[in-house]
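Can you keep this structure in mind? I'll have questions shortly.
With one protein chain held back, the other chains of the complex are shown just where they sit.
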Amino acid sequence: MIDRDTVLHVATLSRLELRDDEIEPMARELSAVLGHLETIGELDLDGVEPTTTVVEDRSPLRADEPHRSLPREVALREAPDASDDGFRVPSPQA
Amino acid sequence: MTAYEPVIGLEIHVQLATRTKMFCGCELVFGDPPNTHTCPVCLGMPGTLPVVNAEAIRLGLMIGAAFGGELAQRLVFHRKSYFYPDLPKGYQISQFDEPLVSGGRLGDVGLERVHVEEDAAKLTHAGATGRIGGSTSSVVDYNRGGTPLAEIVTLPEIRSAEQASSWLRLLRETLRQLGVSDVNMEEGSLRCDANISIRPVGETTLGTKTELKNMNSFRFIEQGINAEVARQTALVQAGERVQQETLHFDPRTGSITSLRSKEGSHDYRYFPEPDMPPVAVPDELLQSALSSVPELPLERAERFRTELGLHEESARLLAFRRALGDYFEETLQAGGAGTDKQQVANWIGNDLVRRLEAQRKDDEAGETDTDPAQSKVTPAALAELVALVVAKKINRKAGEQVLDVLVAEGGRPQAVVEAKGLAAVGGADELRPVVQAALDANPDVVEKLRTGNMKPIGAIVGAVMKETKGRADGGEVTRITREILGL
Partner (left out) sequence: MTDPISLSVVEAASALRRGDLSQDELFTAYRDRAAADDTNSFTWLADDLQAGLGGRDAAPGTDRPLAGVPLAVKDLFCVTGVPTASASNLLRGYRPPYTATAIDRLQHEGATILGKTNQDEFAMGSSNENSAFGPVLNPWDRTKVPGGSSGGSAAAVAAGLAPAAIGTDTGGSVRQPAALCGVVGLKPTYGTVSRYGMIAFASSLDQAGPITRNVADAAVLFRAMTGPADRNDMTSIGWAGQAAGIEVPSAERLDGVRIGVPTELLGEGVEPGVRASFDAALARAEELGATVVPIDLPHARHALSAYYLLAPAEASSNLARFDGVRYGNRADIGDGGLVELYTRTRHDGFGPEVKRRIMLGTYALSSGFYDAYYRRAQQTRTKIVEDFAAAHRDVDLIATPTSPTVAWGLGERTDDPVAMYQADVTTLPQSLAGVPAISIPCGLSDGLPVGLQLSGAAFSEQRILDAAHALEQVLGFDASPARRRGPAAPDAPAATGKDAA
């Protein structure tokens, strides 16, 4: 089912670090859960439309009218590393 | 050796000219201090939800209508997932299998689709070089994040870098005239990626393509595509394979480097955006979009050519630069029936534009922004000037001098002609004695002319011009010379 490589691949996609001792348990748990969920594999679902939401065609669009933006100090207030009037991160290619 | 041809498709991201962002009401203002146009929604704060800006949809539909594409009946958005600091939610809200527009065509290139999505924020790379390489930290400014974009995807029908850049010029002008975007490449409101592959000439299947990212000028697009085609050709000729990857062209060095090598595997995990249930395109929005599409460059060029009889080149020039086209049509109107349309086109397209551009050469705004309507030369004055030249009341040189004055000071051509004494030396009666004198003064030239060698006629014309201070008509001088010498 879900092997170690798959777990590592999915962890990379999810941007989750998994320590060495966390990989096997994750593989085991995901396999158990997926094994249990596979009952939907039995259903004949040919031609059945997927349901994404139960509230289709209800939502009005928004008029192109400005609202008040946040003061910058509020926008930055919760940032772990605010500097140079922005949100600082390690350089993507450093 | 096998000959290879490039197969090129373009993906163009165009910022739509709305007042506010795609999914929130933050105002779009270019160049404001960082992070002054953000809110919980466009910062991707927990619990916030997107609401579609109707105007972005209307502008997207206008693009589709202009291209003759099929317009979607309902709006369906998907999430495209990847992690990057300029993407606050960890996914971009975009469209996937039901784009706003399917198909369509502009000029010589067919379109696959046009979809709408939100723009990423701006990352400024702090560090030694200020560029992406070598910097240790970056700062995110979310002012731009969430700007509505139309992504225009062409079919792979482009066969050269030159074709790509000239088609892009047409696209840019079309979008500008539609009024859907500022299409300013320096400010990033129009950005182009190219999908490039090569194949042996005659082959119909597609080779492995690479994606060349974010080229921000027509020149770089041409250079970048040429460099990538050369790189792929060299690879294939050396017996190697082209890898599917995303590339960056550095215009300073002309080199091509692979991007996103550290990002890990690509899997965008598109799925229907559950925060935004599909919704029918409101009919009033559709009608408004359809009725807002003006006459576009290609249609106008066709009309100039077939209805007004302009040469192909003039027709395109005036149609592709709306300000020129509008001024041209006003000049024809001012001139009334009998105006020489091609002459008016020539005077605007060559003489007037050259003068106006020289006048504002320090301005950065670029070639296409020249608008004669903003100059001191009124359409009526230009019409009058062209009429004087066509009627040979003044010669072309004098006409150019008049135009100099009009550009600098304005006024009416007739008044300038009189004030400067530029009226053509009228008719054969006035000109004949001057020509005769010139022939008398140059017997050696006359000798040659009599043998049928008309080359030295220039000396006679020059002498007459000197005598008349340039007001004679060169053609008339030649005619009178032939008459006198019985040629």
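As written, the chains take the letters A and B, and residue 1 is the first residue of each chain.
Going forward, contacts are C-beta pairs under 8 Å (C-beta built on N, C-alpha and C of every residue); 3 or more make two chains touch, one makes a residue touch a chain.
Source: prediction; values computed, not measured.
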Omitted chain touches shown chains A, B
May I ask which residue of B:T48, B:N226 or B:Q359 touches the chain that does not appear here?
B:T48
Which of B:Y4, B:F67 or B:Y91 contacts the chain that the document leaves out
B:Y91
Mind listing the chain B residues that contact the chain we can't see here?
40-41, 43-52, 79, 81, 83, 85, 88-91, 140, 262, 264, 267, 269, 271, 274-277, 279
Extract the touching residues of chain A with respect to the undisplayed chain.
2, 6-7, 10-11, 13-19, 26, 29-30, 32-34, 36-41, 43, 45, 48-55, 58-60, 62, 70, 74-75, 77-81, 87, 89-92, 94
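Definition applied: only the chains that are shown with their structure count from here on.
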Distance between the CA centroids of chain A and chain B (whole Å) is 41
Given the complex, residues on chain B that touch chain A span 18-20, 24-27, 33-40, 43, 51-57, 74, 83-85, 123-127, 132-133, 135-142, 262, 264-265, 267, 269, 272, 274, 276-280, 282, 285
What residues of chain A sit close enough to touch chain B in their complex?
9, 12-13, 15, 52-53, 55-59, 61-67, 69-70, 72, 75-76, 83-94
